[in-house]
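A single protein chain has been omitted from the complex, and every remaining protein chain is retained in its original position.
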Amino acid sequence: MPTELLVRPEPVRTDAEFGGLYAQVQQFYAHQMQLFDLHEAERWAATFTEDAVFSVPTLDAPVRGRAGLVANVRRNAAQQERSGEQLRHWIGMLDVRPGRDGELLTRAYALVYVTPRGGASRLLRVCVMEDVLVRVRGKWRTRHRLVTRDDLA
Amino acid sequence: MPTELLVRPEPVRTDAEFGGLYAQVQQFYAHQMQLFDLHEAERWAATFTEDAVFSVPTLDAPVRGRAGLVANVRRNAAQQERSGEQLRHWIGMLDVRPGRDGELLTRAYALVYVTPRGGASRLLRVCVMEDVLVRVRGKWRTRHRLVTRDDLA
Partner (left out) sequence: MPTELLVRPEPVRTDAEFGGLYAQVQQFYAHQMQLFDLHEAERWAATFTEDAVFSVPTLDAPVRGRAGLVANVRRNAAQQERSGEQLRHWIGMLDVRPGRDGELLTRAYALVYVTPRGGASRLLRVCVMEDVLVRVRGKWRTRHRLVTRDDLA
């Protein structure tokens, strides 16, 4: 059970400040997921910090650093080129909490949809995504990501 | 037809104030749904008012008050423990309107996804959710919820 859901620090922001923060994080994920699905490898990797750790059950070991992230997207792109499938990654039910030193801790649901060329779209996967976000030169970046899959839970 | 969609009072807030309000409601639902799917019965029930009324087609009669809400989550938890299924509740297309006396009236779509352990995820249900929210000691709470299912419409 994610214990961080159970103890929640009191909010320290005004409503409007929280609104700005929450919208930025939503915009950040929208852009990050669109770049991923477009196979924009370098631009997607640039939404992570240089030393980011990315842990997903479909990879044998966590990916560390941007070069590994880029390679991961290129493998996906090549595979989807062969299969003719378009993936779409959706984030929802986005819970945003303040962390230490200006970090943000997010916990969200993630869905993956797949559409074969000329075929019927279908739900591929239901996941939970937990991120540590940091602000680097005014822009949010993912420092750490842990994805768990409901089917492997 | 939900007539409240048809007559909409003029907005009385600044853009930034509306942004803060809308983000709070999104954050509220994200947290509420995550607690529900984690079977955190008491914490989930605490996101409703003491006298909340919860009306869903899967129950014979509306649930009234937190004790009934807690019991409902415990029944779900026991049933999913037996079946080995993980449910995920998503809220989207969130329409937020001011009501009387500082209440908020929301109308949103709700999806339920289910994943059997080791099996394929699938869409279980498409619903419409209409809430009356009130602010209690600075936190939004659901006072009244009406859920309708598209398959039973």
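Letters A and B mark the chains in the order given here, with residues in each chain numbered from 1 onward.
Everything below uses one rule, namely that a contact is a pair of C-beta atoms (placed from the backbone, for glycine too) under 8 Å apart; a residue touches a chain by one contact, two chains touch by 3 or more.
Quantities reported herein were computed from a predicted structural model and do not represent experimental measurements.
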From B:Val53, B:Val70 or B:Leu111, residue that would touch the chain that is not displayed: B:Leu111
Chain not shown: contacting residue from A:Glu17, A:Glu103 or A:Asp151: A:Glu17
Touch list for chain A against the chain that is not drawn: 16-24, 26-27, 29-31, 33-35, 38, 40, 43, 86, 88-92, 113, 115-123
On chain B, residues whose C-beta touches the chain left out of the figure: 1-2, 5-6, 14-23, 92-96, 107-109, 111, 123-126, 150-153
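Everything below uses one rule, namely that only the chains that are shown with their structure count from here on.
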Chain A-chain B separation of Cα centroids, rounded to whole Å: 24
